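Attaching a single structure in C-alpha cells format; questions to follow.
The complex is shown incomplete by one protein chain, all other protein chains being positioned as in the whole.
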C-alpha cells in the first residue's frame, strides 16, 4: 500500500533518473543537429566558406588527423602514467609503513583535485623551458626510432611535452583508484601467497594485481577519458598541426579535438561552429567507445574476479 | 549527537559569516584611484550600463587603456572587451552579440550587406582607431637587429630558408655574425588580422617567394604556432632561433628586423606606420562615413613602414537601443580623442592616427544614432 | 621429509603488547599436534610464528627460539620466504586464488621457484597433489575451471593440495574446518590422518572432538584475562590430555566447565 506521498516520491526519483537520460539524449541530439550542416555540406563547401578549413578536404579528412592527435596524446600520456601510477599505488598500499601510507594517500587525493588549468600553467611556464635538453638528447640518441626522429623543436611545444603534462595530470587520478582497489585486495589471498613462500613482489603478482585488474582497467579508462577530453593543457602548450604524424619531438604535427575546438570556436562562423561540433561529436563517440570497451573487459573477467 | 549538532550549526554560521564578509570586502576599485570608485561626481557623466565588445587580440593592450580611461570618467559604465580575435569579433557583432567589434581588417562588402539586418535601418561602418606596425621579431642570441628583405622573410616563413647563416640573410647583413642555427618560424595558430596583414604584405611585395594569397589563417604547416599575439611572443621567447611577426606593442626586449622599402632599410616605428597609412588610398565604393583604408604595401615613401596593421572599431550607424548608441558614441569619441590616442600609444606602443583622420572619424561617430 | 620443531621460551608481541608469553613446546615429526583453548588465547598467533607469518602484520615480533631440526627459524641467514616454503599453511577460510584455475592454484607455489616446469611434470604434480588431498576424483574433469567454483570443503582441500604441492616439511592448519559443513569436515579429518605419514602437522582447532579424533598430541592454551598474555598451560599425548590432564584449567576446559 503506497500512499500519495510515497507515489509522489517514487515518481520524482524515477523522473530524476529519466531526466539524466533526457539530458544525455539532449546532448547527443544537439551535437548531431548542430553538426548536421557541416556533415551534410557538399564537397568543397566547407573549405570555401570556413577560413581555417583546409583546402579541398572533406569533413572526414579534416577530423581524421584530429582524432589521431587526440588518441596519440592520450595514449602516450597513459603509457607514461600507467606503470608509475600502479607503482605508487602499490607503494602506498603494500610497501610504505602504514602511517606514511595514510598521509600519502591523502596527498594523492588532494593532487587529484588540482584543476587542469593549473597543470597547464605549470606545464607552459615551468616545465616547457626545462624539457628542451631532454628532448634534444632523445632525438640525438634515439633518432633512429621514428617517433623520436629529430631535430627536436625549440621551444619544445611538441606532443611529447603535452603528453607528459597530461600524464602528470592523470597520475593522481589513476593512482587514487588503483590504491583504493589494492587496499581492498583480500588479506586471505595475500596470506595464502605468502604462506606458499612468495616474496613480497610475488605476493603482489599472485594476489593483489589479479584481484585489482578490473580496477586497474577502469582507472586507466578514467585517466584515458580525462586525457582525451583535456583542453586547456593542450591549448596552452602545443604548436598544432594536422598530420597523421608519429613524430613526437617536432612541432606543427598533431592537434587534439578538444584544443582545436577551444582554439577555433571564438573565430568560427555558424558553419565553422557546426564543423567544430562535428569534431566534438567524434570526441564524444571516442570516449563512448573507450568507456564501453572498458566495461566489456571488466565484465569478461567477472568469472575469475574476487567478487564472490 | 548534541556535539555534532553544535558543530553543524557552527559550520553553517561560519560559512555564512565568511560569505557575508567576502561579499562586503570586495571592490571594483582595483587601482586605488578615487575616480574609479565614483566619488568624483564633478567629472562623472550620467552614462550608465554595459558596453560589450569583442574582437582583435592585437587591440587588447590599447583597449585596456581606453577602458580604464573611459571608466574613470564614467564610473557607471562597464566596458567589456573580449579579445577573441578579429574574425570572432566581427561574427559576434554581425550576430548582434556585441555593440561594437574591434577588428584588424575592415568589413568586406558582403559583411556590410549582412550588417544591415543587425543595424536596424543603418549599416556597419569601419572606424580606424589606431595603426600599429607589425614587427618581424626574432630571438637570436647576440643579434638585436637584422635587415630582412620581403623575399627573405617570405623564404623564412615558407620554410625554404632554414638556417640563420643562410646566404640570403648574410647578403643583406654584412658585419653581422650569424650563428649556425636552425630557424624556427612561429605563426599564429588562430585566424587573425595580424596574419592577414602579414601575408598580404608578403604576397604584395614578394609574390615570387610567397606563393600564397593574403589570408587570416597562416598557409604554411609544420612550424611552431601559438594562439594570440602574446602566445607567439611567448613562444619566441621560449626558444633560440625563433622568429615571428607580431604587433610591435608586444615586442619587448626581443630583436626586430628592418624591412626593405624601396631601396632603404626601415625599422618598425609608429611614425613610419603613420606615413604608410597616410599614403594609402581608401577602399572604394563605400559610404563616406565608412573609413576603410587599403594599405599600399609597395609604397616607396621615405621612412614609411608598410608592414602595418590598421585596426578598426566596427559600429552600427543606427542602434535599436538609445543607450547603446549613446555609449558607443561616447566611448568611440573618447578613443579617437587626443587623450585616448595618447593612452593607447603609451600602453600599447601604437601609432596615433593623424589629426585629419581623427577629425574624419569623429565626424563619422557623430552620425551614429538610435532608431526612431 | 617431515621435520621436528622445538620452541623455547617464546614471547610474541604486537608492537609493545605481549600477546603470548613464554611458550616452550616440542612438535614431533610425522605426528599431528593439536592446539586447543578458548578464543583469544593466542593459539593462532602462536601457530603463525611457526612459519614466520606472524611478522607480516606491521609491528609484530617475537623473542625466543623456534628451531626446525635444530636450526633457529629466526636466526641469522634464515630467509622468512624459505621458512614459509618449508612450513606450509592452511587457513581458517578456504582461499584459492580466484583468478586462477584449479590446476593453476595447485601449481601456484611451485611456479614461484620453478618457472619452467614442463607440461608433463606439471600435470603429474597437479594429479599427485590433488590425489594427496583426496580431491582428484572430484575435479579431474574441470581442472581449468576457476578455483572459486568449488564448494567450501573442496576449496579447502584444494588449498591443502596447493600447500603440499611445494613439498613442505611441516603443515600448519589454522582451524581448517571451522568454515565447513560436517561432511566436508570429515573429509578433511580423514585427509589429515593420511597426511601425517609424510608431514609434521600442527592444527589449531576449536573443536575438542576433532582434536581427540585427529591428533597424537594436544597442547592447551589459556588466557587469564583480557589484556594479559596467553600462555601454554600443558601439552601431552592426546589420550592423556583428554583422560587425565595434569592441570585443573585443562580439565575444566575439556569437560566443558570452562566459564
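Note that the chains take the letters A, B and C in the order they are written out, and that residue 1 is the start of every chain.
The rule is short, and it goes like this: a contact is a pair of C-beta atoms (placed from the backbone, for glycine too) under 8 Å apart; a residue touches a chain by one contact, two chains touch by 3 or more.
The rule we apply is simple: contacts and distances are computed from a predicted model.
According to its UniProt record, the chain left out of view corresponds to "Phosphate transport system permease protein PstA" among "ABC transmembrane type-1 domain-containing protein", "Heme exporter protein D", "Cytochrome C oxidase subunit IV family protein" or "Phosphate transport system permease protein PstA".
The undisplayed chain touches these shown chains across the complete complex, A, B, C. Residue-wise, the contact with the chain that is not shown comes from B:347, picked out of B:47, B:203, B:347 or B:361. One of A:69, A:215 or A:229 touches the chain omitted from the figure, and that residue is A:229. Residues of chain C in touch with the missing chain: 1-4, 6, 26, 28-31, 67-71, 73, 77-79, 81-83, 85-86, 112-113, 169, 235-236. Remark: the residues of chain A touching the chain excluded from display are 2-3, 5-6, 9-10, 12-21, 23-24, 26-27, 30-31, 34, 83-88, 90-92, 95, 106, 109-111, 113-122, 124-127, 168, 171-172, 175, 197, 199-202, 204, 225, 228-229, 231-232, 236, 257-258, 261-262, 265, 270, 276-277, 280, 283-284, 287-288, 290-292, 295. Residues touching the missing chain, restricted to chain B, are 4, 7, 22-23, 25-33, 36, 50, 52, 60-61, 64-65, 67-68, 71-72, 78, 80, 82, 92, 95-98, 227-231, 233-234, 237, 249-252, 346-349 (touch as defined at the top).
Simple rule for what comes next: only the chains that are shown with their structure count from here on.
Viewed as a contact network, the protein chains form an open path, each link joining two chains that touch.
Farthest chain from chain A, judged by C-alpha centroids: C.
Averaged C-alpha coordinates put the centre of chain A at 48 Å from the centre of chain C.
For the pair chain A and chain B, the distance between C-alpha centroids works out to 36 Å. Residues of chain B in contact with two or more other chains: none. In the complex of the two chains, the chain A residues touching chain C come out as 97-98, 186, 188-189, 191-199, 202, 206-207, 210-211, 213, 301, 303-306, 308. By the touch criterion given at the top, residues 51-52, 124, 128-129, 132, 151, 153-155, 157, 235, 239-243, 250-253, 263-264, 266-269 of chain A touch chain B in their complex. Here chain B touches chain A in the complex through residues 82, 84-85, 87-88, 91, 182, 184, 186, 189-191, 215-217, 221-227, 234-235, 238-242, going by the rule given at the top.
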